[in-house]
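The block underneath contains the structure these notes are about, expressed in structure tokens.
With one protein chain withheld, the remaining protein chains of the complex are depicted in position.
Here the chain labels run A, B and C in written order, and each chain numbers its own residues starting at 1.
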Amino acid sequence: MAIRTLVWNEFVHERENEVVRKIYPDGIHAVIAAALAGEADMDVATATLDQPEHGLSRARLNATDVLLWWGHKVHGEVSDAVVERVADRVHQGMGLIVLHSGHFAKIFKRLMGTPCSLRWREAGERERLWAINRSHPIVQGVGPSIELPNAEMYGEPFLVPEPMETVFISWFEGGEVLRSGLTYQRGAGRIFYFRPGHETYPIYHNPEIQTVLRNAVRWAYNPIGWPEVAAAPNVPVERAPEKIEAKGAALHQAGEAGYR
Amino acid sequence: MAIRTLVWNEFVHERENEVVRKIYPDGIHAVIAAALAGEADMDVATATLDQPEHGLSRARLNATDVLLWWGHKVHGEVSDAVVERVADRVHQGMGLIVLHSGHFAKIFKRLMGTPCSLRWREAGERERLWAINRSHPIVQGVGPSIELPNAEMYGEPFLVPEPMETVFISWFEGGEVLRSGLTYQRGAGRIFYFRPGHETYPIYHNPEIQTVLRNAVRWAYNPIGWPEVAAAPNVPVERAPEKIEAKGAALHQAGEAGYR
Amino acid sequence: MAIRTLVWNEFVHERENEVVRKIYPDGIHAVIAAALAGEADMDVATATLDQPEHGLSRARLNATDVLLWWGHKVHGEVSDAVVERVADRVHQGMGLIVLHSGHFAKIFKRLMGTPCSLRWREAGERERLWAINRSHPIVQGVGPSIELPNAEMYGEPFLVPEPMETVFISWFEGGEVLRSGLTYQRGAGRIFYFRPGHETYPIYHNPEIQTVLRNAVRWAYNPIGWPEVAAAPNVPVERAPEKIEAKGAALHQAGEAGYR
Partner (left out) sequence: MAIRTLVWNEFVHERENEVVRKIYPDGIHAVIAAALAGEADMDVATATLDQPEHGLSRARLNATDVLLWWGHKVHGEVSDAVVERVADRVHQGMGLIVLHSGHFAKIFKRLMGTPCSLRWREAGERERLWAINRSHPIVQGVGPSIELPNAEMYGEPFLVPEPMETVFISWFEGGEVLRSGLTYQRGAGRIFYFRPGHETYPIYHNPEIQTVLRNAVRWAYNPIGWPEVAAAPNVPVERAPEKIEAKGAALHQAGEAGYR
């Protein structure tokens, strides 16, 4: 069964900015979706901020295996209810790939629990992403490093938790570095942050970047869902694995739900 | 300089429930504060939900080095603004010790990014906490394990991120286990989750539990603050560490702040 | 292509001890191999200590994708050269599953860098392994926990590095706990330590344990080899990604290998 992949885009800069429109006339999501759509093991669709519920209804999310997230200018316009819904689905097993300026997306900050801040400079400088583990599935099909002639700089300190794996580290012409490919597991969901993508450069047209995105979708796909991941079931005394008898005082009546 | 330690309590069950009141007539916070107050290197105060801003004004938090958090019945009554404020201070370096039912406190879920769910049973059964690393500062002064004659059971799966360190694992009479002492770093802040504490048993009167709390305050104290942890400063071309010249198109005007 | 799976056994207790022989008349390796052999995606073979090079020649290891390791009584008789050879292959991408008493095998200590010590008791007590992440591939097809009526106890502290993931934690009837399923990545190789298996009980005949072993083989299989993982190539000035000129004094002549 194919990986049901959804590419989400706030879709603002492509409409407002002439430079961005020339590079992504149909939106960044269209180019990313096209890069994935040729794969036999992926069913690819897109969604944008201006759709009802931002195109992220519960039904749609339940039918999504991996979500790619692009946002930059209007993070604040994403509804908190949708953010919680996406977070729930990640905990239940949906993969999430957060792109570039998405480091400040509500959903990324929600899942990281940290400020996700970093230093930045928009100077079109050269970036080189080094693969840290050549055997990682996300770096297959690209060389020891990926070179981008023009990129926005993001520099350390990058305020995220220590990752499960550091997959890429970027070198910048102007003298900075960034951990630019990072993996996390949150509940049943796998998360990959991938830095490249500033919209005034044709980064998602780059074949190596497209290869990484395809790899990342496959890596983030967890076929094993966990719908009840957030449940906090009571295990009554009579169903305890070992035979015990209740002792002492209790706050709860039998069968009562716990506090949240 | 002493560690400015603040013990926070929602302070509800002690007022409503006769069993709890007998064990903690002045509130759980009072017993915990007393356990810490004798230490020469700690300045100890308390705060409760019913105070203005829950006793957690920005000024108060700025003057706090380590915060201990007790909540159980009314997590939902803690204001979201205060939760964000506490999270900010943790990122800036304030230590946080989350106790027992605080696994479902807004502030803990906010910092973990996961559901923080678990299985539970209130049967007064025996618990034994095993120290995983005998050389960890948090387990000093107690034996290889701590035995509690009566405890509420919390069982795996416990939906938190993989910790920096697993400090304690609990064995329960009824057959379950839990990772019951876990450390995390988020920004400049150190976080310790410590499971014991159900309020119908005199757990915070236990000398070994008190020893762990004292150790945990010292461990969580980071004397190095990072007030600007959430800033995302622009580094203009002329201040790049290496001499570069701006190339290509740009979204931002010089001096403009980035998007959030 | 099938996963080339090799089950290694020191094969001593089954020959010397009447109790063990009755449970494993053809050796523990035979029962484990049979549990894997029915899988369409696995090619299963066995090797034992008494074979030339312990059945682990370089050619054989090069043709192995996942190695399962059983040893208990004669860890010291495994040749150091073979241990280094196995470690090399793990770094290059061969998966390794270390079983039960293999916690003290030379190869496990070699890859962990720690004493791998733990507390133990041989009393035939009940063990219950709790799955920590219900969405992990290794725990599929078994319930929330696996119960073994008779097991040797292994108790914390277990002196291994913090794992990538804690997959199982064991509860023991006698009151102890152990992190009994742990994952590690070392170079390109994935390592899974799995505790159950004491040879005086029919543990590898247990269908749930067999399911875990099959899952673990698939999890540990990394199709992406990294043969040159231990190389330390010189990158001469003229092949530096950025154009630079050599400055200052040097220890090495051009083209010289580095020190090891």
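Everything that follows uses one rule, which is that contacts are C-beta pairs under 8 Å (C-beta built on N, C-alpha and C of every residue); 3 or more make two chains touch, one makes a residue touch a chain.
Everything quoted here is computed from the prediction, not taken from an experiment.
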| item | value |
| --- | --- |
| Selected from A:D65, A:E122, A:E152 or A:E176 as touching the chain missing from the view | A:E176 |
| Interface with the unshown chain - residue positions in chain C | 13, 17, 19-20, 72-76, 87, 91, 101, 104, 110-115, 117-125, 150, 153, 155, 159, 161-162, 164, 173-176, 184-187, 198-201, 229-237, 240-242, 244-252, 258-260 |
| Absent chain, residues of chain A that touch it | 128, 130-134, 144, 155-158, 162, 164-166, 169-172, 175-177, 179 |
| Residue numbers in chain B that touch the chain omitted from display | 93, 128, 133-137, 140, 145, 147, 164-165, 171, 185, 187-188, 222, 224-226, 229, 241 |
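Definition applied: only the chains that are shown with their structure count from here on.
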| item | value |
| --- | --- |
| Remotest chain, chain C as reference, centres from CA atoms | B |
| Copy pair chain B, chain C: interface residue numbering same or different (half cut) | same |
| Geometric centre distance via CA averages, chain C-chain A, whole Å | 32 |
| CA centroid of chain A to CA centroid of chain B, Å | 27 |
| Euclidean distance of C-alpha centroids - chain B vs chain C, Å | 36 |
| Set of chain A residues in contact with two or more other chains | 164, 185, 187, 229, 241 |
